[in-house]
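Written out below as structure tokens is the structure these notes cover.
Rest of the complex left out; these chains stay put.
Order as written gives the chain letters A, B and C; numbering starts at 1 within each chain.
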Amino acid sequence: MPDLALLQGIHDEALPLIGQGRVADYIPALAGVPANRLGIAICTADGELLGAGDYLDPFSIQSISKVFSLIQAMSLYEEQELWSRVGKEPSGNPFNSLVQLEFEHGIPRNPFINAGALVVSDMLQGRLSAPKHRMLELVRELSGNQHIVCDKVVARSEYEHSARNAAICYLMKSFGNFHNDVDGVMKSYFNHCAIRMSCADLARAFFFLANKGVCLGGRRMISERQSRQVNALLATCGLYDGAGEFAYRVGMPGKSGVGGGIVAVVPGELSVCVWSPELDPSGNSLAGTRMLELLAKRLGRSIF
Amino acid sequence: MPDLALLQGIHDEALPLIGQGRVADYIPALAGVPANRLGIAICTADGELLGAGDYLDPFSIQSISKVFSLIQAMSLYEEQELWSRVGKEPSGNPFNSLVQLEFEHGIPRNPFINAGALVVSDMLQGRLSAPKHRMLELVRELSGNQHIVCDKVVARSEYEHSARNAAICYLMKSFGNFHNDVDGVMKSYFNHCAIRMSCADLARAFFFLANKGVCLGGRRMISERQSRQVNALLATCGLYDGAGEFAYRVGMPGKSGVGGGIVAVVPGELSVCVWSPELDPSGNSLAGTRMLELLAKRLGRSIF
Amino acid sequence: MPDLALLQGIHDEALPLIGQGRVADYIPALAGVPANRLGIAICTADGELLGAGDYLDPFSIQSISKVFSLIQAMSLYEEQELWSRVGKEPSGNPFNSLVQLEFEHGIPRNPFINAGALVVSDMLQGRLSAPKHRMLELVRELSGNQHIVCDKVVARSEYEHSARNAAICYLMKSFGNFHNDVDGVMKSYFNHCAIRMSCADLARAFFFLANKGVCLGGRRMISERQSRQVNALLATCGLYDGAGEFAYRVGMPGKSGVGGGIVAVVPGELSVCVWSPELDPSGNSLAGTRMLELLAKRLGRSIF
């Protein structure tokens, strides 16, 4: 069983890695985050929360938001319709590449690369009247924290550096796989990415994937089968071009963001979130990945 | 708990799918296999074997042999040396594509695509004096069946249609990632692919991956950690370009072959092998995948 | 020497090809053009114009406008600045592909594929106060026809189907190779494409490339050296993915448009324009290419 001493030990062992990675700097608002942060939080099967280090500091969740978007789309669309517009396979390419998207006629490989998340956002835009507000409602309910907000400065900064994402949207539009106004969808998308949550918030928010679809508050978010499906997608596609290495080293379904957060799940046992802003060359938190690797090793827990 | 009635029920439910797929026909020797075969065998945690349908019929294991080759290489080479010559990431491309291999300077994406298995065979060739014989010894020990043999007609037929595999080997050689004679390595490789085993043999042979690295006979084949790593690789890369879909539908680490076999594992619980020669468009057994999907559903077992 | 009988003979011999190609239909406004048009006009070294068939009918010049844009950019920018933003090599890819553009960091292969013409338009936008008007002035002067106009319906129709071109622009912007507002540049670009000129207009307008840079009216448009350079670019890159075949069959520097026009030049001897709306699979006028092939054969004229 995980306890505070375990988490503190993992935290302390990963601490010396700080300084070896690189904070994301493609937008100024992210580049300004203090590099020396390190936090870990676990939500156990009975819903208890344990944390160490900076686990209460909110940070930009970035691509972790793609999981929340997918959950929303799964509840709004029939399975068949959803998966006709986005695939379920690992991409084998950088997260924002257009090459594969062109070869595959505008159908993104999976919902966790940028193209896939943008098409999911396009789907949400078509069904939700206030997508940004609904997303905040969702993450507040999942984490039990009513104070979660979106960082407007980050969202604006993303928007001002959105040329490649716009290229992706227009390419999908040229194939008929993007229906709404590109600008409007991108604004929602960047707002979702710019939501700020702490390790504690995210460990709690992902509890439902360790708990067969039922969130901490007791509400069923998705069916047990859907919960397994999301975990399967996370295991094969959740870490960009590093999914295989992550499975090999950590062995948990997970999702990373360039803000330095990584969430992961051992179904039936626990949800966990780590955070450290410095990234490895694949764009995943360097010290964060190490903490998850240590956790899997110490607990002897992995899905494999 | 799985029992005979469960397996028989799954078998019967999948039976009507026969006729909807296509037997592999890229080599004449495989095209001649009767299309209407259907078998399933399970090896439970306590080592008991259950089977239904044609589960005792031997068939060509084809790419399933890539797992055995990897196991051999893991015991012959240091972790670092092995993974410097082959990656751990899903390929996102057809199993025999040269495009990615050229872009990535002759380092194959993972050991379960052709390029990766060929480089692993090249490594075995460099360390084993009689690689074909040693492979037979391995599969006989793992399955407890001393009568397993290689089908020389299939091996020769593969060799006579090996131009693309030769292209792959020479491309890796041009990048310095292939050291032995191409012809010699390909002959070993095709001999491994042409080994004939039944569902019963394969379910037993893969027991060690459900049993933390210890095979049915009691010998430790690989460490517990290595066993987790192999399962992780199978989950992310084991089904060619259909790994994500397989994870989504079945949720078990697995490996398929164009002979129509698929092996899969639920760590700590069971190993399973299904067989039906007709393939889906991704090259995986159509009825076989369905049987695994039904098994996961009925047992409520999946790694997710 | 070309004479009217020669042109009429070529026209008559190509006439039976009508019905074998396909009118461009990616925008409704172009799809409505009568398919059975066929015209040819030649401007000889002494400036005389000869024509046959529908050589006085105006049609949508489409990509032929890319040559006019390049000429403008050559007069507005230093050689080095211009060619740092667009290359001089054949693309070996469809005219609107994004793949190569991504691999080559947003620098288009040449000014005659869409990406290249869009970056040239972006450059014009940065230096000209009224780019659409200036383009009309240019083609009117070159052809000596003050009545040339832009077809606003076609321009609008192009704009309404511009998702792929928008993707191209944003991709270049993401690499820092596109500086102005995407919408504004695309509007200018589509206006240039939608200019309507006849074979007579275009044969006259391209006379300067057969005349060392001096147009029919006597004004030097570009230097003799630049004239050779433009012809060299046309010979290697002027016919999309069919430049080699066109050189092989026709042997003249040329530029085609999906409106069915093709202009070509024998330096020192003549400029020629053919028109027939039905296209071959490469997107070049089917009967038009045939007329040019016959002309080269009958006159024994080619640059090779």
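In the analysis below, a contact is a pair of C-beta atoms (placed from the backbone, for glycine too) under 8 Å apart; a residue touches a chain by one contact, two chains touch by 3 or more.
If you're wondering where the values come from, they're calculated on a predicted model, not measured in any experiment.
Colleague: Of how many identical copies is the complete assembly built, when 3 are given in place?
Modeller: Of the complex's copies, 3 are shown; altogether there are 4.
The rule is short, and it goes like this: only the chains that are shown with their structure count from here on.
Colleague: Stepping chain to touching chain, what's the minimum from chain B to chain C?
Modeller: So the least number of steps between the two chains is 2.
Colleague: Looking at mean CA positions, which chain is nearest the middle of everything shown?
Modeller: So the chain nearest the centre of the shown protein is A.
Colleague: Please name the chain that ends up farthest from chain C once chain centres are defined by their CA atoms averaged.
Modeller: Computed centres place B farthest from chain C.
Colleague: Counting only C-beta pairs in contact, which chains form the busiest pair?
Modeller: A-B
Colleague: For copies chain A and chain B, work out whether under half or over half of the interface numbers are shared, and give different or same accordingly.
Modeller: Interface between chain A and chain B is built from largely the same residues.
Colleague: How many Å are there between the centre of chain B and the centre of chain C, using C-alpha atoms for each centre?
Modeller: 55
Colleague: Between chain A and chain C, what is the separation of their C-alpha centroids in Å?
Modeller: 48
Colleague: Roughly how many whole angstrom separate the Cα centroids of chain A and chain B?
Modeller: 32
Colleague: Please output the residue numbers of chain A that touch at least 2 other chains, ranges allowed.
Modeller: There are none in chain A.
Colleague: If you look only at chain B, which of its residues touch chain A in the complex?
Modeller: Contact set of chain B toward chain A: 87-93, 100, 109-110, 227-229, 231-233, 235-237, 241-245, 247-248, 251, 253, 267, 302-304.
Colleague: Where on chain A does chain C make contact in their complex?
Modeller: By the definition above, chain A touches chain C via 97-99, 102-103, 163-164, 166-171, 173-174, 178, 182.
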